[in-house]
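The structure follows.
Right after this comes chain A.
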Amino acid sequence: MHLVALVAIPALFGLLTLRWRAVPVQLGALLGGAALHLGLTAAAWVWRPAPLGDSLALDDVGMLFLSITSVLFAAAAVYAVEYLTAPTHYEPAKLHRFVPYLLLFLAAMTLVTTTHHFAVLWVAIEATTLASAPLVYFYRRGPALEAAWKYLMICSVGIALALLGTFFLAAAATAAGPGAPSLTLRGLTAAAPAMPRAWLRAAFVLALVGYGTKMGLAPMHTWLPDTHSQAPSPVSALLSGALLNCAFLGVLRFFQVCLASGDAAFARTLLTLLGFVSIAVATAFLFGQRDYKRLFAYSSVENMGILAVGVGLGGAATYGAMLHAVNHSFAKAGLFLLAGNVLRRYGTTDARAVQGAVAQLPLSGPLLFALFLAISGMPPFGPFMSELTIFQAALAGPSWWLGVAFITLLVVAALGLAGVLLPMLQGGAPAGSVPARERALAVAPPFVLAAVVLLLGVYVPGALADFLGRVARLVGGAS
Partner candidate 1 sequence: MTAFADGLLLLVLVTDLYILASSRLAACVRATAVQGVLLAALPLVLWGPGGGVPLVHLLLMSAGALAVKAGVIPALLLRAAREANARREVEPYVSLHLSVLLGAALVGLSLWLARVLVPPGDVAATLLVPAAFATALLGFLMLVARKYAVTQVVGYLMLDNGVFIFGQSLAGSLPVMVELGILLDLLVAVFVMGIAIHHISREFDHIDTRALASLRD
Partner candidate 2 sequence: MNGILPVAAHVALLVLLPPLLPGVIGKTKALVAGRRGPPLLQTYRDIGKLLRKGAVYGRPTTWVFRAGPLVALAATFVAGLIVPLAAGSGPLDFAGDVVAFAALLGLGRFFTMAAALDTASSFEGMGASREAAFGAFVEPGLFLALTIVCIPAGSATFARAWAALPWTVWSPTWPVVLIAAVVLGVVLLAENSRIPVDDPATHLELTMIHEVMVLDHSGPDLAFITYGAALKLLVVAALLVHLVVPVPAEGGWAGVLWFLAGTAAVAVVIGVVESTNARLRLQRVPGFLIGAAALAAVGVAVLVAQGQP
């Protein structure tokens, strides 16, 4: 029931708000949905919900991504209330174009994390695209339309490939043994050892390319910068922080089947390869980037590459990747929320038009600086530790040069970020300008996210470390 409630409550609230457009209803549903979802997720940590058959179940991997999604959604919801109702910004009347889809989006993402059925997984991931496309088009401008169109087309095409991959897996399972094959994780992992290798490989390639498109792995990442630059900031935060992870979970599920088959080496190679390509491509685009929201989007591509590399390398690197998933989600969501504050102050996403953000935005500016350092892998923030974990595992692995390439790319990418962000952050205020008076609700969510990222940099609670270790072992790593 618990699991059903997790999915159903936001879905129900979403459908409800589609119908009733009154502002209090919209706000209440948004905040209430977020709170309920967060509460249910927290409860799931204490009382792990019982699975409903083989299809709806919450394992440690799902738990990790569910928790990230839930927390980020709460942060984005609180922020969005301020963002959408601030007098200077958008009239509350537009709330109904926002809240229902956001809630449906949450429902879809929750379903992704809680299902063990590959076809349901596919349906859920496709649903995330469909629910979030209207959000991308929220501003109803030409570029927003373009972004939404690209998002819709590219991700749908990718997802279609993933569906083919899912079918291939079913075909492989059919070939594996007598009896009707099942598309649940349990059924597939059981059948995996006997699956014909060609089908398994083809299935994984399709899933990797398909879900990888949604996840933002290069060279399928192309929709990501467009979408993130056009969507409202809280939506960008959720897209980068939560949605990409959900797509990653899709890849991980396929990877789990490969692991069970005993033939995971090829999958590791592919993950590592695409991971490195992503990091490299993203790094190249970070330099001289003119739009700071696009900048963050490319940084997400880079970080998805890091996750892929971590899982691809296995061992301790996988643990690092899981830790990094948390770090990246929180840091990136915080960055996008702060980007919203910057956008509101300067009225543009052009990085060159922004200067002296630290002086102009006395709260958001320093916070943005801190999260920039965090996402750049600077201590004492979490990404430093997770990237160091992946790196040292990579260096200790069979090809030490992979480790060197990894750390080099990461550092260069951080410099690319610095090259764009520092000129925005630094510099004095122009004469006569007054620093902005910032509203608490616009700063509190990113502040909380930054605090978590900081905490994870200096102290990972033992329980969390154990949990992440279990997650890592589930997806072929070691703690």
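Behind the choice of candidates: all candidates are chains of the complex that A comes from, given by their letters.
We adopt the following convention: a contact is a pair of C-beta atoms (placed from the backbone, for glycine too) under 8 Å apart; a residue touches a chain by one contact, two chains touch by 3 or more; residues count from 1.
All of these numbers come straight from a predicted model, not from anything done at the bench.
Trainee: In the complex, chain A is touched by which of the candidates 1 or 2?
Mentor: Among 1 or 2, only candidate 1 touches chain A here.
Trainee: Mind listing the chain A positions that touch candidate 1 in their complex?
Mentor: Contact set of chain A toward candidate 1: 117, 119-120, 122-123, 126-127, 129-130, 133-134, 137, 142-143, 145-150, 152-153, 156-157, 160, 163-164, 167-168, 170-175, 180-183, 196, 198-199, 202, 225-226, 229-230, 285, 289, 294.
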